[in-house]
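Shown here is a partial selection of chains from the complex, left in place.
Order of writing sets the labels: A and B. Residues in every chain begin at 1.
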Amino acid sequence: MNKVRIGSVGLGRLGLQHAVNIASRIQNAELAALCDVDRAKLDETADKLGVRRRFTAFEDLIACGDIDAVVLVSPSGLHTRQISAALAAGKHVFSEKPLGVTVAECREAEKAVEARPELVFMLGFMRRFDESYKYAHDKVVAGEIGKPLLFRSYSQDPEKFIQGAIAYAGHSGGQFLDMAVHDIDLARWFTGSEPATVYAIGGCYAHPEFAQYKDGDNVSCLMKFKNDCMVFLFAGRTAPHGYNVETEIIGTRGILRIAGVPQKNMVEILDGGGVRRECSENFLERFDTAYVNEVQEFVNCVIEGRKPEVTVYDGTRVSEIAYTCKSAFEQGVLVTF
Amino acid sequence: MNKVRIGSVGLGRLGLQHAVNIASRIQNAELAALCDVDRAKLDETADKLGVRRRFTAFEDLIACGDIDAVVLVSPSGLHTRQISAALAAGKHVFSEKPLGVTVAECREAEKAVEARPELVFMLGFMRRFDESYKYAHDKVVAGEIGKPLLFRSYSQDPEKFIQGAIAYAGHSGGQFLDMAVHDIDLARWFTGSEPATVYAIGGCYAHPEFAQYKDGDNVSCLMKFKNDCMVFLFAGRTAPHGYNVETEIIGTRGILRIAGVPQKNMVEILDGGGVRRECSENFLERFDTAYVNEVQEFVNCVIEGRKPEVTVYDGTRVSEIAYTCKSAFEQGVLVTF
């Protein structure tokens, strides 16, 4: 295969970005089809990107013989069944997280993947494809910081997006599933280990609306991993300064911080506020290149007949952990995995 | 009183620094006497600082009519009894932390303080006197960051001092009592609240010697405070980069970081390592001015007949919390205060 013909599903903010990326920034890929339930948005996007094949029904998309792969950026609740259907239809599948909205769904996705070992399945843990995260991970793997003993990771969404978050709160699965999954993935990736215990706390510090979903606007958890590494995660929705994802890995011989001081770009502004650097607006800006890199890796895997580093089991595992964190948070007890 | 005549007790590293500070950097104070069991060191220091009155026995020091106050920088195990004796002898007392090595001792110290309400008693939580911590605290109190929701504080000692730490491990009380007490004090000071629960973990990642004392070389804990603030503390003895004390307070409207990127001074070095800033060597360097400021405040209180903001009860409370953290760490369970 010289070129992977991709049908992209879902045209929300990230879906649109993926579509644009596939159309113009991914090597050896062709945006062969688009799928969205919103006909107007579908046509508008397809026109702009010059895509002829357009589907409002997912089933029609995967029935199309002119596509080799699908990229799923649909609502979370549809992921598992779309993954299964697409694989069954012989399509390679790239799916945004989560793998499923319950662990049971994740297991179902595992079976669908196992049933088609000749196809590529990949889950969108884009942070692994960010240049800075990759650079840090290489150093950890090379042993440059010795043995990791504390892993700390923050995911903070700007307060200015809070209304959207509140509106979506009933469907997000809560902070641990919606935001901390990426940090959980990183924790496993950087430590090479699994959680043994978790204590999770938090609350509604600014927005009581989350309480009805047994969720908070800011939450955190402390986990002990099986290799003894301490893992502290924090996820918040009220960041005053912008979108902020930062990670620190403290090892016995060195410490790495990725975006420890968040920054939009390399511009420093000296004005009435002192000396300042602006932050990224949102995940699309911060992980712009990572979103390209991850789909490029998917395409490369399809072309080269390789399997991606991230497996379907990672997807299940991260979901299990996030659900356990959520449960620990809701019950206010120490939970052992 | 125009000038407070101080007898300084203990000439270890910090004791020596306090003696020098009193002799030369504190207004309205006189280093009137020195006390240490090591005669040679006592004479050497007293000669250098021009101090005539020299005592190897604490009892003789407090019997001396020519001193108004004592500054205790003696071994932790002696604090409580020396506090009590000095107060009983009518001396104002400044004591380095901890108030006592058990909570029972702390209660005893409370009684001694209560018995002499006309005297000034102050405990050395020097971080509150660091310019940057004070500046941040003022902002929090002024409401500039809204409601604090996450308080994170690190205390890291350089790996190069590890042999001393190992040698002292049997007497230190462990990481939470020896190092995290300052972070616990800050957590209460910044949040204005008290812990409700704690989960504590850690281990011997580089130095198994601490295990025999049920301690680790790096530990952390996550606490839920009564006002719902999340508190994450980390204390480590293997810092590769130098002495590092940093604190972050995340509020609903702003975030403050004190020494979030540790630095020795304002010099940036561009060389083969890239662009770097060196770190402080140790607590004496990092908190040089804070150590002066705290004793100055003690002296001012004596002269003005005021009581310091930090009370003996803060000393007890911090010890109680540290012991509870230690207990949570040793048992591996979630502990409710």
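Definition applied: a residue touches a chain if its C-beta (ideal position, glycine included) is under 8 Å from a C-beta of that chain, and two chains touch if they have at least 3 such contacts.
The structure presented is a predicted model; accordingly, all values stated were derived computationally and were not measured.
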Homomeric complex, total chain copies (2 given): 4
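The rule we apply is simple: only the chains that are shown with their structure count from here on.
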Degree value of the rotation bringing chain A onto chain B, based on Cα positions, nearest 5: 180
Interchain centroid distance [CA atoms averaged], chain A/chain B, Å: 43
Contacting residues of chain A [partner chain B, same complex]: 145-147, 149-150, 197, 199, 201-203, 205-206, 218, 220-222, 224, 228, 230, 232, 234, 236, 238-241, 250-255, 260-261, 332-334
